[in-house]
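Note sheet for the following structure.
The complex appears here without one of its protein chains, the remainder shown in place.
Moving on, here comes subunit A:
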Amino acid sequence: MSATQSPQTLAEKVWNAHVVRRGTGEGEARQPDLIYIDLHLLHEVTSPQAFEGLRLAGRQLRRPDQTIATEDHNTPTLDIDKPIADLTSRTQINTLRENCKEFGVRLHSLGDKEQGIVHVVGPQLGLTQPGMTVVCGDSHTSTHGAFGALAFGIGTSEVEHVMATQSLSLKPFKTMAINVEGTLKPGVTAKDIILAVIAKIGTGGGQGYVLEYRGSAIRALSMDARMTICNMSIEAGARAGMIAPDQTTFDYVNGRPHAPRGEDWDAAVAEWKQLHSDEGAQFDAEVFLDADELEPFVTWGTNPGQGVSLSASVPTPEDFEDENDRKACERALEYMGLTGGTPMKEIRVDTVFLGSCTNSRMEDLRAAAAVIKGKEKDPNVRMIVVPGSARVRLEAEAEGLDQIFKDFGAEWRFAGCSMCLGMNPDQLTEGERCASTSNRNFEGRQGKGGRTHLVSPLVAAATAIRGTLSSPSDLVNTPVAV
């Protein structure tokens, strides 16, 4: 970097390193830049129409060697050795298999050791690395930003565009710093940080921005936890979230199947060490959060911004000044079957879901297992545990976590998106209430009429024991199973 160059943010550095062609013009009239894409992840739901588009136009897949596919959204989490019962799901999966064969794309199918949620698979194979551009036809692609990659979800037209050109026409994003300083209290996790961020800036607060999570509380987090945070950037409206890579990142990537080796590793790390926002870099917006003040956070409503501390109560419409917010609250309370003023901890759930690209990695499973070990599940609660990938499942089994879940009375399933969005048979029924470690509490998201409370894995585990929304600190007086 020359001495005259102005300081850059992390996002700007990665962007600038991928400009194939700079758009002309200034300000609002500026044409988009053509940005090169390092890695394209595919799954069965948002790719069939894109492959079809390529075929109809007689176009090639430009870089099969920078493309990888897995089956995740539709896949069953039981009986995976049998044909998929739902015919439309089976057709969609088969279509992906045929397309990958025709276009030479590496695919990890159901039953394969590397199959799993696309955002769990990329990092665990070492394909997600600092400074890359990563896209996928899935809004939770922001997950990969935990490595200091610029990663974002795209629509199917853009999927086809990347297939054909390995690039995207994009207008530069604005940048927002999310500063989280301090130390988290015991029982408070990455999930609570991001839910608090979303509640603070709102579901539209991040629109047009890349969020950069910074500060001592972020630096102290593991890669699994950083992925949880970046994953939900989209829930604040931001297409991407990033964290500057550091030794924690390098240690995670090192030795993974697709990590650079030998001289390439040294060159890569030297480059990755430059990937941080420069001293004096200007963000378009800044947000501050005090980690010491945070508590376990849960949602009460039907969008991820409708959250409160677990120790608080369900709000009433009168708590909101803005008329639209008041109406949204009224509607959410009605859908959720809740009365304003009810303490969150008195809300009884029917189901606990531990899984999704937000919280289905080893650290999440370990955290939940540690809480439930030797405890008894509330007999009226069903708990479903869905590892993020087949490999996470194997690792968890090697550690004996599966046995802890089974002894507790939880269902130990095969990997996939599962009940996060209920495209497979894992769905809530009308009126069923769920404490879910997933990312969206939208109406009907987990099944028609289902009611979702977003929670951390620790809260999920404690809730499965008590039957009401709880944190591990509420368990002091719970009888221990003999």
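By definition in this document, contacts are C-beta pairs under 8 Å (C-beta built on N, C-alpha and C of every residue); 3 or more make two chains touch, one makes a residue touch a chain; residues count from 1.
Heads up, the rule we're going with is that contacts and distances are computed from a predicted model.
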Answering from "Sugar ABC transporter permease", "3-isopropylmalate dehydratase small subunit", "1,2-phenylacetyl-CoA epoxidase subunit PaaB" or "2-oxoisovalerate dehydrogenase subunit beta": the UniProt protein name of the missing subunit is "3-isopropylmalate dehydratase small subunit"
Could you tell me which of A:Lys13, A:His144, A:His161 or A:Arg413 touches the chain that is not displayed?
-> A:His161
Based on the whole complex, identify which of A:Glu271, A:Asp290, A:Asp319 or A:Glu397 touches the chain you can't see.
-> A:Glu271
Residue among A:Pro245, A:Gly355 or A:Gly422 that touches the chain left out of view = A:Gly422
Please give every residue of subunit A in contact with the chain that is not shown.
-> 20-21, 25, 28-29, 31-32, 34, 36, 38-39, 45-46, 48-49, 52-53, 57, 59, 62, 64-68, 73-74, 86, 88-89, 91-92, 95, 104, 106, 113-114, 125-127, 129, 132, 137-139, 153-158, 160-161, 164-167, 169, 171, 203-204, 207-208, 234-235, 237-239, 256-260, 264-265, 267-268, 271, 303, 305, 324-325, 327-328, 331, 391, 421-423, 440, 442-445, 448
